Every structure is written in C-alpha cells, then in structure tokens.
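The following block contains the structure, expressed as structure tokens.
Yeah, one chain of the complex is gone here, protein chain that is, but the others are all in their spots.
Order of writing sets the chain letters: A and B. Residues in each chain are counted from 1.
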Amino acid sequence: MSLINLWVKDGYLSTPDGNSIYFWGFSKSENGPAQLPGPHMVVTQGETVTVNLYNTLSEPVSISFPGQTGVTVEGQPVQPQYSAGRLVSFVNHAEPGDMVSYTFTATHPGTFIYESGTNPHVQIPMGLYGGMVVRPADYDPNVKEYKTAYGTGTDTEFDREYLLIMGEIDPDLHQAVEEGRSYLISKYMPRYWTLNGRCAPDTMLMDNMDHLPHQPYSSMIMAQPGEKVLIRYIGAGIGNHSLHPHGNHTRIVGMDGRLLRNGNVDLSYKRFTVLVGPGQTYDQIYQWDGLGYTPENPIPITLPNLRNMGIGNVGWTMWSGSPYLGVKGDIPKGVTSFNEFGEYYFMLHSHKEPQITNWGEFPGGMMTMIAIYPSLSPDVGILT
Amino acid sequence: MATVIKNLQVAAGSLSLPDKTIPFWGFANAFFGSPQTPGPLIEATVGDRLTIRLIHNNSFARIGEPISIIFPGQENVMVRKIPSGPLIPQPVQPQYAGGKMISLTNYLDENVDWLIEYSFTATKPGIYLYESGTNPEKQIQMGVYGVIVIRPSGYNTPDHPNYKTAYGAGTGSDYDVERILVIGEIDSIMHNDVEPGVYYDMLKFKPDYWVINGRSFPDTLAGDNNTSQPYGSKISCKVGQRVLLRVINAGFQNHTFYLGGFVGRVVAADSFPLMTPTLDATYEKTGVTLGSGQSFDIVFTPTTPGDFYLYDREYHHLVNNNQFPGGMMTKIEVTT
Partner (left out) sequence: MAIIEKRFGATDGWVNMPDGTSHYTFGFVDITGIPEKQIFEYRGKATLLAPLLEVYQGDEVYLTLTNLGLPSRPDLDDTHTIHWHGFPNQIPLWDGVPEASISVPVGRDFTYYYKPLDPGTYMYHCHFEPVEHIQMGMVGPLIVRPQLEKDLGRKFAYNDESTEFEREVLIFLTELDAEPHYLVANVQEFDWTEYSPEYWLISGRSYPDTVKPGNEPTLPLQPFSSLIEACEGEKVLLRFINLGFQEHSIQILGVPFKVVGQDAQQLRGYHGEDISYWRNTLYIGAGQTVDAIFTAPRLGIYPLYSRNHHKNTIAGISFGGMITEVRVLPAP
C-alpha cells in the first residue's frame, strides 16, 4: 500500500536563456516547491495506491491516471464532473482549497503518465503532469533476473534506468495565466521544449540543483559500456517528439505500460528514432558496446592536430581530446573541457530540430547527453 | 457475391458547428439526398463488386469545379465515364494537363459529363476512406470524404465463425458494439473563403475546429440524424461487452485518440489485421496516434459502469472557439 500526497501550487521555472516562467506544478509536501514534472511515483505491481490531491489553486484540479483501470474516489469509480451541465473535469476533482483522494491497484508494471483531467488544454501545458513507474511484482534490484521492467522471463532486465518526460512551453500562455488574462489556445506556439521540465543545457545538470528549485530532475543518462540502460519516455506535452539517441538504437519493449509480447511471441523492436506521441509512454533498452578501440587497438586514422580543428561549441567541449574511452587527450588552450574521466558523450535529442533551441537559439530545448563512463558507481541510475 | 451500387453527387451546403454555421462541400446520396460530411456510409461484404457513381448535380448547388473519388486501400479500381468515355471500364489513372498532374484520378466535369462510375471488388475487410482526388487539399478539407466498411463474409450470420467480427474468425476482432469514428479538422476561415475553381492558398491552412464524424463536441453526443452531419459518435455499451472502435483519420494533421482511461487492444492497422494464423501482433495502448489517412481498429471491454470521455490527447483540439470543452471528443456510457 502506497500513500502519495500531492499539493497543487504555483511557482517559477527558469530557462537557460534567463527567462523566469510562471507555472503550476505538483509538490511533495505542503510547504515544498511546486515542481516540473510532478514527483515521480514509484510503486509495485499489485499494490493499492492512494493519491491525495490538495488543491491550492483558484480553479478545480484533478488527476487522471491513463493506463490504470478501476480508479475510485470514496469507493466509487471516478466520473466526469459537470458544472451547469458543462463538462469541467474528466474525473473527480478537488475544488479550490479542497482535496480529493484517488485509489487504485497498480495491476500492470510499466511506465505511466499522470496528469490533470481538468481544463486540460491549460492545466497540462501549465505543468500539471508527472510520471509513474510500476515495478513488476517480482522486482528485486539485487538479483539480476529480477531487476526487470516487466518481470522475470520478459527479457527486460536492466542495469540502470532513467525517466525522461517531454513537454513544451509557450511563455505567452503562462504569462496570461499569471496575469489572469484570457489566452487564445489557437495561438499556442511553444518556444521552449523540455526534458524533465528543463531545457538544454540544464537537462545535463544533476538532480536537485539549488538554482533550479522547481525543476529537480536531471536528464543526463549515465552508464558503463555493455550495460543495459532502461530509458522510459513519457510524452506529456501536446506535440509529437522524434527522440533520437546517438551511439546506438534502443529496443522498445513496452508502450503505455504494456509489454510488447503476446505469450511467447515477442514484438519488441529496435529503433534509432522513437516518435513519442502525446500522452504515450515507451520503455526501451539501450546498450552501447563500442567498437573495441583502445590505445592498444588503435583507430585506423591519424588524429589531426587539434589546433587545426573545431573543438566543441564556443569555448567549451564535452570531449576528452582522445578517441579512447577513459583516456584524456590535450584540449587546445582557450577551450574548457567538461570531460572528467575520458567518458564518451552521445547526444539524445529531438530530431524535430527547431525543438533543440531555446526560443530559436541552438543549443537548447529537448536535448541531453548519454555519458558512457569507463567505470561508474552502481548508485547512479536508480529511480526512486 | 452481390453488387453494391451507390449513386453519389457532390454539392455545396451548410455545416453546423456548435457556435456557428459555415459553408462546406460534401457527398450526397444522388437525386434526393442533401450533401453531408462524412459522406453516406457505404457497406459491402468481401467478394462484392462495388459500383460507385458520381452523377452530375442538377438539384443542389454544384461546387463549381471538377470532382472525383479516390479509394485509398483498394486495388484495381476501374472507371468509365458517360458520355465522353471511356465507355468500357478501364483502370483509373491520374489526369494531366500540360504534362503536370491535375487530378489523382479520372474526374467528372459536370458541365460535360453525366456521370463517372468507379468499380472494384471488395477483397479485404476493413474500413476505408473514399474521398476527393481532385484539388484534394481543398475538397477533402471542405468535407468531400466518406467511409466504406467492408465486412467479412458471414459477419451477420449467427453461428458463422465470422459472426460479429471485423476481420473474420481468429483475428481477435469479435465485438458486441461497433462504432466508426472518422476524425479530422476544419479551418472555418478557409471554408468561408474558398471559391470554386480558384486555388486556395494552402499555406494559410490553420484549422480551428476538430471533429469526429464531422461534428465538434458536444454535437458529437447527439444521435444519428438527417442533418449535414448525420453520424453521431456517442457509444453505449454494457459492462463486459467488447467495444470495437474503428478510428480513421480523414484530416491532414496527426491526432492522438485517447481511449478514455481504457486500455484497448489494437487489432488492425490500415485495415490489415494484426492477428494472423502465424503471428499475434496485436498490442495494447491507452491511446493511438494516427497520421493522416491511417486507421486503427481497437477493442476493449469496460469492467465498470459510468461515463468516460474519448478525445484527442492533443488537448488544444478540445475546444470550440478557444473554449473547453469542445472539439474532438465523445463519450462512452457504460451501464450494468
């Protein structure tokens, strides 16, 4: 039995180009900050989950749980809510200052979205969404065969896992809501695209940065060569996003919290670009094995004099200066390298390239990196 | 193996949105019907020969430009035209002027010809669009599209293994309740601006209404009727019944059809069943994204009574004139 309390409140997001954007978000505690995305819910298959929603906004708010069936409020199935015959919410909501309590049994393992079911064209872009991970009933992180996305025997073992939630931001909508002005949704035009509520390069910073109090989650993916990395995507915005990881394909093993398998028939498939549709989730396994190059088995070309080459972006690079994993080379003077241990960085980004800008300026937006380290602590890449 | 004959005309009419009325073009049942969108539902059984005629229109307002029908998903479509010929059916062909394609298929010039007749054999069960192949960027947007349902043989014969299936026995497509949902979008400004025979600047295309079966919510909830948008999309079923949703995207944009909290099993895509004797490739989803022209058949079984909304997960499409609720949304009512 899991009890999750969420407070809906407002706050300000920060973007790398210096904007501060009013938003609505879920908070873990009465006095804590609203956050984007909402707190990760991590529960176990078969568990009864109760979510108490406390509404501090001045309009009704609700939560819908796509993929969870049999959600109840006060023992009754959730139902649409009306005011003077007009639909207000898809499910029971909390009036301003009030609370509502949802209960369901998490019957299926996988990745799910939770999101507002009230005034959704405003409340969801404003930030009322989050991710839920349901662990298989037999999940055991200490035993390899039982550390899986969908249960032992489903070929979904993983070593590390990451959750990436996509969204878009139209600052005009946020400003209109902040100022209590009306906003024409027909004018909706995103200027920022987010992974876990942040725009690149902030996506690559660690969790819980002091200067991002409302955007606690990193989107940096870190692993060692050969490890199975479970990457969970959630499309929380209203756009379609073509997510392309460099370095290798991903194998999609589940969608919308359902394993891609019928009995013994496996329907999983490999892709180098996954088109993440709105409201949908994708569980994938990524593995980078490399090409076997080491200083002892060198690359078959001569590395040019680096002073004659372009290194990184203006003044900085994430490169080590060496072709080899775990080796650091000489980076020309005047270029700052953010490379620590000779790790490899592979970009993961939307291939709808205008989405990897912050209000039109590259680099930014829906982009992060996959870092392959020569060795990495087992504590990295755990979702809680 | 029957012959299914459908006589259609294309005419201009008036379309009602929840907060206004706009001009539209649509198919009509010939001679007596008024234009409608989607066009009249055409039903056939596998093996039937379909003969679909487009007849020049003398009773309602013509749209004032050549008209035609294409049948995406159908093979070996034949055509004849009276009186200018070909009088004996020939394979359909795109039409050219000055070396450049001007129509995706043979068309009818209402000032010259009486009728054009397309014919083909229904070979595969499923749901298919029939739609304008002439100035399609304009005419389809104006409403010139409809649906053909092709049933497996025996679908209406109790005790037949194909009884009440969309794709025949062994395809996981058995159903108790079936609903066809044609989704799309409307640019009301374009509808007001379009002039017959004049190219509309498609760069200005910016839809502002989103529809299921030609209607925006809450009009979607009304029953079938005799209006310009005759098909309702509310679904009623009992707990435990298998509901088959047949969603097809007649719009030009992508839409994500969310199943109201149910987890549905996708049993066919583009009317190709996913379960075959050698492979069960059906899969479960909470919602499906449909590219333009795509279709999915989805089955689910409600286990609790209540009302549930089905809608485009692209929430900015759930408005009429910028106000929620509206747009591409309907409801399923589950009773015990």
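By definition in this document, a residue touches a chain if its C-beta (ideal position, glycine included) is under 8 Å from a C-beta of that chain, and two chains touch if they have at least 3 such contacts.
Please read all numbers here as calculations on a predicted model, not as lab measurements.
If you put the hidden chain back, the residue from B:Thr21, B:Asn58 or B:Asn76 that touches it is B:Asn76.
Taking the complete complex into account, A:Leu267 is the one of A:Val42, A:Val73, A:Ala137 or A:Leu267 that touches the chain left out. Among A:Ala176, A:Met347 or A:Leu383, only A:Met347 touches the chain that is left out of the view. Interface note for the absent chain: among A:Gly32, A:Pro295, A:Gly360 or A:Pro378, the touching residue is A:Gly360. Mapped onto subunit B, contacts with the missing chain fall at residues 70-77, 91-94, 99-102, 104-105, 133, 135-138, 140-141, 199, 201-205, 252-254, 269-272, 274, 278-279, 281, 290-294. Residues touching the missing chain, restricted to subunit A, are 155, 189-191, 240, 242, 244, 246-249, 251, 264-273, 275, 288-291, 293, 299-301, 303-304, 306, 308-313, 317-319, 323, 325, 344-347, 350-354, 356-357, 359-363, 369 (touch as defined at the top).
The definition used in the following text is that only the chains that are shown with their structure count from here on.
Once the centre of each chain is set as its mean CA position, subunit A and subunit B turn out to be 36 Å apart. Considering their complex, residues 206, 208, 218, 254, 256, 258, 260-263, 279-287, 289, 303-309, 313-316, 318-319, 322, 324-325 of subunit B touch subunit A. Interface of subunit A with subunit B (complex): residues 64-71, 77-80, 86-87, 90, 119-122, 124-125, 184-186, 188, 238-240, 255-258, 260, 262-263, 265, 267, 275, 277-280.
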